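These notes concern the structure reproduced below.
A single protein chain has been omitted from the complex, and every remaining protein chain is retained in its original position.
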Amino acid sequence: MAKFGASISEIRFVSATGIASVCVLVGAILLFLLPRDDPRVMQLRQTAFDIFLPAIDALGRPFIALRDTGTQVSQLGGLRAENDRLLAENEALRLTINQMTQSQFLMQQYRALLDLPPEPGIELFPVRVVADLSSPFVKTLVTKGGKNSGIETGLAVIGTNGLIGRVISSGVQSARILLLTDFNSNIPVVALASDVQAILSGRNNAMPELQFVPRKAKLKEGDLIVTSGRGGRIPIGLPIGLLRLGAEGEPPKVELLDDVQGLIHVRVVKSVAVETPPNIETSSVSRKAKR
Amino acid sequence: MNPLRRPDLRAADGGSLWLVPYFVLAGFIFLDGLPVDAQWVSQIELGLFLVPIFFIAISPSEHDFAPLGIIAFGLLNDVLSEAPLGYWAFLFSFFYLLAMGQKGVLQEARVSGVWGNFLVAILITYFAGYLIALLREDMAIDFWLYLLSAFLTALCFPLLYLPLGWMENQTFSDPLRRGDD
Partner (left out) sequence: MALFENESGLFSRRLFALGGMQASLFALLAGRLQYLQISQSDDYATLAEANRVNISELSPARGIITDRNGVLLADNDRKLLVELVPEQAKDLDNTLAELQEHLGLSNARVRELRRRIKRGPSFKAIQIAEDVDWDAFAAINLRLPFLPGVSPRVGEKRVYPEGETLAHVVGYVGDKTAADLRRMGRIVGDTVGRSGAEREFERDLRGTAGVRHVEVNARGRTVRELETNPGQPGQSMALSIDVALQRFVTERLAGHSGSAVVMDIESGELLAMASVPSFDPNDFSRGVDARTWEKMLVAERKPLLNKAIRGQYSPGSTFKMLVALAALEDGLVKADDEVTCSGVYSFSGELFHCWREDGHGPMNMMQAIESSCDTYFYDLALKVGINRIEAMARRFGFGSPTGINLMGEKSGTVPGRDWKRANYDTGWRSGETVITGIGQGYLLTTPLQLAVMTAALANGGKLVTPTLLNTQDAPPQAPRIGVTPENLAVILQGMYRAVNKPEGTAYASSLLIDGQRMSGKTGTVQVRRISMVEREEGVIPNSELDWHLRDHALFVGYVPHDAPRYAISVVIEHGGGGGQVAAPMARDIMVQLLRSQASPQAASSAPSQERS
């Protein structure tokens, strides 16, 4: 019996090996057949996320809850100090909000005087991150919420302090965010203090680089880098990071305001039309067509 | 008797418990995208899903078509983890083949033997992954972090493998099925 069983298992072993070898071959062929940035592949990924999102979400929750608990426990210790700090920060923020509201009102008045159409407002739409696919290959996040929540491709996404990336594809109930640090990310930005326009390109590390800086531009260390709103759907003025000048001959880098690691909650930025202030007529000035 | 002795997982007895390793595999693939707080962690490619694959590979089951399932999971991992299509499909299958080769040898092995074998297999597989990355222009891998990933995965091996083995032992502890006594 043993002899027979053994020979059968041997035969089976051989055929299983054969199948496995074929699989290896197929894998190798696939690997060198399809390049990664094929739009069809991107579509496939988006669809897969749509399908498996519930499972991924469900599996991840306990771990995230655990992590949050851990964070909370460690925070309990410095609770009182934290409270004081937050109160102070709150005061300062209230002041800033007042100032900003005033400025915004003034801006609306000026725009009306100049016959400009009202500036689009910004709506922040919170979404939860379900998967962080940051790896040596790519820097993207997956969120729960897609077209069903009004998340469209191209919208900017901010974290706690600033811009972290934008939506690169959106399925029905999930969306993928291309982080600023990814190789494929190129965002038009402006350095606030020196008013220099450039493109922020990810380098698959923590600090993206500024490219296409005009030759005679005078950049200042620590300057705030914000979105310039040029050429696309990303609104102007979203803070991104601080300028860090590199060594001679090296492109300047940007230290991001937001740590893109470990984000759970992010916000998608949507532009909405603002209601015109009452009693101020604005003529229909044709806006420059999107080139 | 070796508590790790692999019983026959034929579906005829014990229902569909042979699916458990596949579920664990799927679970690890889904969990791969867990948002973690530290930058350096994102650079590490923990291959925890290789443990259930190892388990499946060296089990004396009759499922000759298991490799097909493995490569399918590999493709799934590729799609969900943004790796180039075929990367993990290839590596899963490669790893499976390596592990399969040890099947006979590991039937009566001690824990340390299985563990050591896993380590070697995973090192070879990760090394293959590194070679592939070198050839492609869209993958930037730090050699040492990658090596570290392999060792860390191997370190986690008993944590996952023992429960799997124990669970099946409990189910199949039928004297008639005690291996080749």
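The letters A and B name the chains in turn, as written, and every chain counts its residues from 1.
Criterion: a residue touches a chain if its C-beta (ideal position, glycine included) is under 8 Å from a C-beta of that chain, and two chains touch if they have at least 3 such contacts.
Just so we're clear, the structure is a prediction, and the values are computed from it rather than from any experiment.
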| item | value |
| --- | --- |
| Hidden-chain contact residue, picked from the options B:31, B:124 or B:148 | B:124 |
| Residue numbers in subunit A that touch the chain omitted from display | 2-3, 6, 37-39, 154, 168, 178, 184-188, 197, 199, 212, 214-215, 228, 230-234, 290-291 |
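Simple rule for what comes next: only the chains that are shown with their structure count from here on.
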| item | value |
| --- | --- |
| Subunit A and subunit B, separation of their C-alpha mean positions in angstrom | 33 |
| Subunit B to subunit A touching residues, read off their complex | 26-27, 30-39, 42-43, 45, 60, 62, 64-68, 70-71, 74-76, 79-87, 89-94, 96-97, 100-101, 103-104, 132-133, 138-142, 180 |
| Complex contact set, residues of subunit A against subunit B | 2, 9, 12-13, 15-17, 19-24, 26-37, 41, 44-45, 48-49, 52, 55-56, 59-60, 63-64, 67, 129-138, 140-142, 183, 204, 206, 261-264 |
